[in-house]
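Here's a slice of the assembly, chains where they normally sit.
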Amino acid sequence: MALLPDHLLAGHKAFMSGRYRTEEQRYRELARAGQEPETLVIACCDSRAAPETIFDAAPGELFVIRNVANLMPPYSPDGEYHATSAALEFAVQALKVKHIVVLGHGRCGGIKAALDPESKPLSPGDFIGKWMSMVEAPAKIVRGNELMTAGERQTALERISIRFSLANLRSFPCVSILEGKGRLTLHGAWFDISTGELWAMDPETGDFQRPVIDIPDPDPAA
Amino acid sequence: MALLPDHLLAGHKAFMSGRYRTEEQRYRELARAGQEPETLVIACCDSRAAPETIFDAAPGELFVIRNVANLMPPYSPDGEYHATSAALEFAVQALKVKHIVVLGHGRCGGIKAALDPESKPLSPGDFIGKWMSMVEAPAKIVRGNELMTAGERQTALERISIRFSLANLRSFPCVSILEGKGRLTLHGAWFDISTGELWAMDPETGDFQRPVIDIPDPDPAA
C-alpha cells in the first residue's frame, strides 16, 4: 500500500515541478533564515477556505491557526493544553507578527452545528459540542430569531463569532498591550465560498463590507 | 487605514483573477453541496509549511487542523475546550474522512523550544511551554544525547512527535474503531522546507523515507 494517499502524492509531485521549482531560492532562504511572517490568520479547518489559497500566499507569508469555526478562546492561563492560545502566543511573542486576522467563512459546519437545536454529540466525548459551546450565548439568541432565514442566522452567527474571537484576542495581555502601542493590528474577514469574495470588517462599526479596498495591480504595466 | 493588510488585499485580488476564475464552478458547487474532503491533515502553523501549498491542493480537498508543532493531544473527554480533538471529531464523525495525515516539518519552532533547556516562557501564561510539555518525555531523552548535533536532535524529535501524535490519534475510540474496520488510514509525513521534499512514514517501522512512492506523471502526454 502507498505510504500516503494517491491524491497527496500526485499533489506533492505537482508542487515539486511547479511552485517549488520556481520558488526554490525562497524556500532555501526561509529554511536557512527562519520564518518572519507579518500576519497571523486564525481560520477554519474547512477544506474550502484555506487562507493560502484565498490570499494567494507565498511561502513564509502567513502563520496560520486552523480550528473548527476559527474561534479564539478567551485568555485562560490554567495550565491546561490550549492549542489556539499557544499558537497565538508563539505568533505574537516569538514571531512578533504585526497583524492578526480572524478569517471566517460562509456555510461553516461548526457554526451550523451550534445553531441546530437538534444537534447531537458526534461521539461520546462530544468534543465539537463542547468546543462550539464557546459561542452558545450568541447562538441561543440567533437561534431564537425566527424572522431571519436559516441562511441569515448562519451568516449572522459566523460574523458575531468573528467579533467574539476578536474580543477574546484582546483578553490576552500581550495582544492588548501591543495593540495599544500600535505595533499590532486586529482584523476580521469573512470569505464567501460561492463567489470567492472577501468581506472585511470595519473596526469602528463591526460591519462587514466588500470590495474591501481597491488597490492597484501589482504590475499595472504587465 | 485599510481594513486588511495590503499583502492580503493584493493576494485576494490575485486569487479572484487567477484561481477563482478558473475554478469558479468548483467553488459554486462546493458551496452548494458542502465539503466532502477525503483527507484530514494535522499540520503546523508554520508559514513555510501550508498543506495546501505542499500538496498543491484543490479547494475542498483537505480538511486542515493547524496548531504549533502539529500535535495531536491524547483522548481526554473532560469537558474542557479541545480545539484539536473537536476538529478531529468533526473530520472523522461528520465528514467521514478516509485518511488522516500528521504532517510535521523541519526547523519547527515549537520543537526547537521543547529542546532548548534554557527556553523561557514567552508570556506569563506560558501557553507554548504548556503545549509543548506534551512531548517533554521524549524531548528530555533527545536533549540528553549530546553526540547528535542540534539539527539532528531537532529532526529526531520532529519525527518522534509525529509517531506520538499518531499513537494519540489511536487513543480516540472513533479512530481506532474505524481503523480496525479498514475505513480510516493513518499516515505520518515530514516536509523538508529547504528541499521541498516530503518524507513519508513507513507504518511498519516508523521510519521516514522518500520518494514516498513513484507515481506516474499526472499527465505524461503533456
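Order of writing sets the chain letters: A and B. Residues in each chain are counted from 1.
Basically, contacts are C-beta pairs under 8 Å (C-beta built on N, C-alpha and C of every residue); 3 or more make two chains touch, one makes a residue touch a chain.
This one's a predicted model, so the numbers in the text were calculated from it and none came from an experiment.
The complex is built from one repeated protein sequence; 2 chains are visible, and the structure file as a whole lists 4 copies.
In this section, only the chains that are shown with their structure count from here on.
Subunit A and subunit B have CA centres that are 16 Å apart. Against subunit A, the residues of subunit B that register as touching in their complex are 1-16, 18-20, 24, 27-28, 30-32, 34-35, 37-39, 45-48, 50-57, 59-68, 71, 73, 75, 77, 79-91, 93-95, 98-99, 101, 106-107, 109-110, 113, 122-128, 130-132, 134, 172-174, 185, 187, 189, 192-198, 200-203, 209, 212-213, 215, 217-218.
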